[in-house]
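First the structure, in the form of structure tokens, and then the observations on it.
Omission of a single protein chain aside, the complex is shown with its protein chains in their original locations.
So, subunit A:
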Amino acid sequence: MRKVAIVGIGQTPVREHWQSNLRDLAVSALRDAMDDAGVETLDGVTVGNMLSGALSEQEHLGSLIVDYAGLDGVEGMKIEAACGSGGAAIRMAVKAVASGLMDTVGVVAVEKLTEYSGNHSTAALATAADADYETNMGLSFVGINALLMRRYMYEYKYDKRDFAVFPVNAHMNALHNPNAMFHFPIDTDTYASSKPVADPVSLLDASPIADGAAAVIVVAEEMVDRFKGKPISILACEVGTDTLALDNRKNPLWLRGVERSVKKAYYIAGVKPSDISLFEAHDAFSIMSALSLEASGFAEAGQGLRFAAETGVGIKGGLPMSTMGGLKGRGHPVGATGVYQVVEAIMQLRREVPAEIQVPDIKYAMTQNIGGSGATVITSILKCLNS
């Protein structure tokens, strides 16, 4: 297997992009990443996306985006793993390059969620769950996270206010990220009094749905000198899976998909949790941050919230999280999120982020993209190539 690196990054701001369509968002991010890398063409393109069919009446994204990106004739295909689509698209590119099949692969992940009313998008997002046995019972995707949050509060005796640590930190960091959706701080009181969406999950637990696209250029590490962008090694990009339906898991509060993905990633990268300098978790909901910290080996079962409060997840804390706003503050263009996470981790490693949110000492950055309620998990560990 060849070692793999990323030499180019691109992203659009995360917004309600009423004026832009799916292809233009994707092409902007992909061409920005190609410009950053200094490449004119690619061996292949993987497109991460979840809901183009349901919300834009458009599938067949691979060839569409390749054509509009000026890459006529290049291989392109869409990769789908619900909210984990972006991470999965990177995984596919890494496999292609590590195996030697391709040398230069573009990954672009894109989502447009604001084409329809909120209820219609809610139904579309619920397709990440088991259609016959979860969604058809009237369960929304937010509802699935609410089931987890309620049980977690019951088993480990937490109060709703204890979860505020994650969204408060996310909004604080998003304030300094120009590409983030939200630019307003929140405190524990605003969090605790926000309106319920699926009780006990309220508006400020849930990441906002939005539009956006992000891209990276994945290449063989032995070839990085041919490119312009500062190279970052992908030490690991590993997938773990679990049952789609929450009710089919023996202990729903322990994310086995996370555990499986992270154990492989740590092993392949040759690191342990205490080596990680920043963690971009899949904070689609506050409860997901807590459960991810636990299954990723940073905290014992039931101790995720305590860990966050005591160790600190702010920029200068023991384990900085959501450093550019995370899903909660930057926004969650579902299928694109996994690539935003990696782009942001790379900006941190390259020291290209605003001073207020630059993590001071950073060696290993970890990103974790989760599809559904933990059925597909992609964990990546990144590091500067020459450090």
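Heads up, the rule we're going with is that a contact is a pair of C-beta atoms (placed from the backbone, for glycine too) under 8 Å apart; a residue touches a chain by one contact, two chains touch by 3 or more; residues count from 1.
Criterion: contacts and distances are computed from a predicted model.
A.B. asks: Quick one: the chain not pictured, UniProt calls it what, "Zn-ribbon domain-containing OB-fold protein", "Antibiotic ABC transporter ATP-binding protein", "Quinol oxidase subunit 3" or "Acyl-CoA dehydrogenase"?
C.D. replies: In UniProt, the chain that is not shown appears as "Zn-ribbon domain-containing OB-fold protein".
A.B. asks: Kindly state which of the options A:Leu148, A:Ile276 or A:Ile381 is in contact with the chain not pictured.
C.D. replies: Of these options, the touching residue for the absent chain is A:Leu148.
A.B. asks: Who touches the missing chain here, A:Val14, A:Val45, A:Ala180 or A:Ala198?
C.D. replies: Here the residue in touch with the unshown chain is A:Ala198.
A.B. asks: Looking at the full complex, which residue from A:Ala245, A:Ala269, A:Leu293 or A:Leu349 touches the chain that isn't shown here?
C.D. replies: From the options A:Ala245, A:Ala269, A:Leu293 or A:Leu349, the contact with the absent chain belongs to A:Ala245.
A.B. asks: List the subunit A residues touching the unshown chain?
C.D. replies: Its contact residues with the unshown chain are 118-120, 122-123, 126, 132-140, 142-143, 146-148, 150-151, 154, 195-201, 245-248, 252.
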